[in-house]
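A single structure is presented below for examination.
Every protein chain except one is present and positioned as in the full complex.
Let's look at subunit A:
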Amino acid sequence: MYVAVKGGERAIDNAHAWLAEERRGDPTVPELSIAQIREQLALAVNRVMAEGSLYDPDLAALAIKQSRGDMIEAIFLIRAYRTTLPRLGHSEPVNTDAMTCDRRISATFKDAPGGQVLGPTFDYTHRLLDFKLAADGETPEPPVAEPRDEETPHISGFLGREGLIQDEIQSDETPRDLTREPLELPASRALRLQALSRGDEGFILGMAYSTQRGYGRNHPFVGELRIGTVAVEMDIPELGFAIEIGEMTLTECETVNQFTGSKTEPPQFTRGYGLVFGQSERKAISMALVDRALRWKELGEDDAGVPAQDEEFVLYHSDNIQATGFLEHIKLPHYVDFQSELELIRRLRKEAAAGRQAQEAAE
């Protein structure tokens, strides 16, 4: 006879114990340290910080270790931890004009003040597996140059001086905070940018790519891509002025988009904007393309009815923690719902069969 399954509790404990063992892997292989992950898997750490919305490389590295390298799981750990942190205040807006750039390129001008600085990029590597790395990861001393002292001005500023690029609306209004208030539509651009910045890299990439392939094409050029460190300053009420409380690495992308004008706007260049924690340039460029696509209303462009123009579609589906949770919840028991469906299908089938029989008898 059937005995109702008890022991969910023990099954869970045992599953957790097994998971811990699997996470560690073969115990004869040395364990990964947080520092190793932070230093040698830095781009993974960057992604976890960006989509986790928490700038802390050590915690991100810990999350990657704990999640066995599952990036979305690591992002989830950081988000859940973030929930418990008190909000002490907020920083001054970071000034990316004053960024100490490790990398700064423009696809629109051959040269500009500040120069083209490739920095640590995969761009021109040949994607050949380096078998030497399997044996020995030590690298020779790289050449060193003198750092530039002066600020690196934004490329878009040069276009702005000529009035060729759309002026952004300046505002000192404190933008709403996506993590503290429910998302309500229509969303301001600041809110959309927040959502894109923490949105899933793959989703934002797919959306951006779709605009390039014709689903809301917006003719982007990478006006500028810069990666480097900026100072984070916070106003301390007791002091009455802002002091530097730390620095962070950011990737910023500004696209320059061709625009032939609309009913409301003259022909000019327009912008898409991307800003992401850490070195995350695929994400920053994707973000800029999607940002530009979402600005169709404000620029008086036509609604092409494409996914990347649909603010509700993009914002409601970009968060991978929401998406993965809801997707994976279908693993949970649904026998009550399924039972009611079973009853329904059986009844409908019975009625259909009875109807057929009655019809045959009549014929």
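The criterion applied here is as follows: a residue touches a chain if its C-beta (ideal position, glycine included) is under 8 Å from a C-beta of that chain, and two chains touch if they have at least 3 such contacts; residues count from 1.
Keep in mind that, in the parts below, contacts and distances are computed from a predicted model.
A chain of the complex is left out here; the name its UniProt entry carries, from "Alpha-D-ribose 1-methylphosphonate 5-phosphate C-P lyase", "Putative RNA polymerase, sigma-24 subunit, ECF subfamily", "Carbohydrate ABC transporter ATP-binding protein, CUT1 family" or "Dihydroxyacetone kinase subunit L", is "Alpha-D-ribose 1-methylphosphonate 5-phosphate C-P lyase". When the missing chain is restored to the complex, the residue among A:Leu185, A:Leu239 or A:Ala361 that touches it is A:Leu185. Between the chain not shown and the residues A:Asn95, A:Ser188, A:Gln339 or A:Gln357, the one that touches is A:Gln339.
Hidden from this view is one chain, which touches subunit A at 1-9, 11-12, 76, 79-80, 82-84, 86, 179-186, 312, 316, 321-322, 324-329, 332-337, 339-344, 347-348, 351.
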